[in-house]
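Encoded as structure tokens, the structure appears first; notes follow it.
Note that one protein chain of the assembly has been removed; the remaining protein chains are unaltered in position.
The block that comes next holds chain A.
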Amino acid sequence: MKVVEIQNLTFSYSRSASPTIDDFSFSMNTGEIVGVLGQSGSGKSTLLRLISGLEMPKKGSITIAGKPVVNDRLFVQPEDRGVGMVFQDYALFPHMTVKENILFGLSRMAKKDRKPRVKEMLELVQMEDFGDRYPHELSGGQQQRVALARALAPKPKVLLMDEPFSNLDADLKESIREDLLLILKKANMTCMIVTHDRNDVEAICNYSITMCPLIAEQGAAGEKFQTL
């Protein structure tokens, strides 16, 4: 089943500027992990912001899990799209503990299910012992896992990750990459990962797309790694 369907997406940050994304089409199936490559400024983060509803496209449509979220006549607010996102610098709320951060996204879940879900997520990312700490008391890798747990907790239909490894050093990165793959597979999560590093793609992604400034193309589906 198609989880994300993007058709003829066009977007620019200001009315006058030339489009950052121009007539871009793309789709993803359930459980697929797709890498998004491209040089700096090519519009990778912008693409994620459009899918999540933090920006509104000029033209084109996006459908998530069969429900249109934006087209010529419609705009669904980000909180109603069922999209999870892990930000580059994690954006963990500094005034909340790890548990509270994860609990934050569970407001639409029945009260009695919330606590167990938090526990489940902490176990999933192996952070059971850190629930009562504040984000600034965690290492970079630990923060990253909490961010992942927070994004996965509300069971989003698709998970977007913007350069999730860029703040980690090389050693840590390798082990976390493997953990991530396991976690995503366990949750059967559809996921889009923006990265600069081709190794990330080889390690976890089913395939990748490369954004070029102004033009974005989809790598041939089925071909596992697109080569430059």
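Simple rule for what comes next: contacts are C-beta pairs under 8 Å (C-beta built on N, C-alpha and C of every residue); 3 or more make two chains touch, one makes a residue touch a chain; residues count from 1.
Operating definition for what follows: contacts and distances are computed from a predicted model.
*Asks:* So which of "Sarcosine oxidase subunit gamma", "Iron ABC transporter permease", "RNA polymerase sigma factor" or "Acetolactate synthase small subunit" is the UniProt name of the chain that got left out?
*Replies:* Its record in UniProt gives the absent chain the protein name "Iron ABC transporter permease".
*Asks:* So one chain is hidden, and I want to know which residue out of A:G43, A:G60, A:G141 or A:P154 touches that hidden chain in the complete assembly.
*Replies:* A:P154
*Asks:* Of the listed residues A:M56, A:L182 or A:C212, which contacts the missing chain in the full complex?
*Replies:* Result: among the candidates, A:M56 touches the missing chain.
*Asks:* Can you name the residues of chain A that touch the chain not displayed here?
*Replies:* Missing-chain contacts on chain A: residues 52-54, 56, 70, 72-80, 83-85, 87, 89, 91, 93-95, 104-105, 107-108, 150-151, 154.
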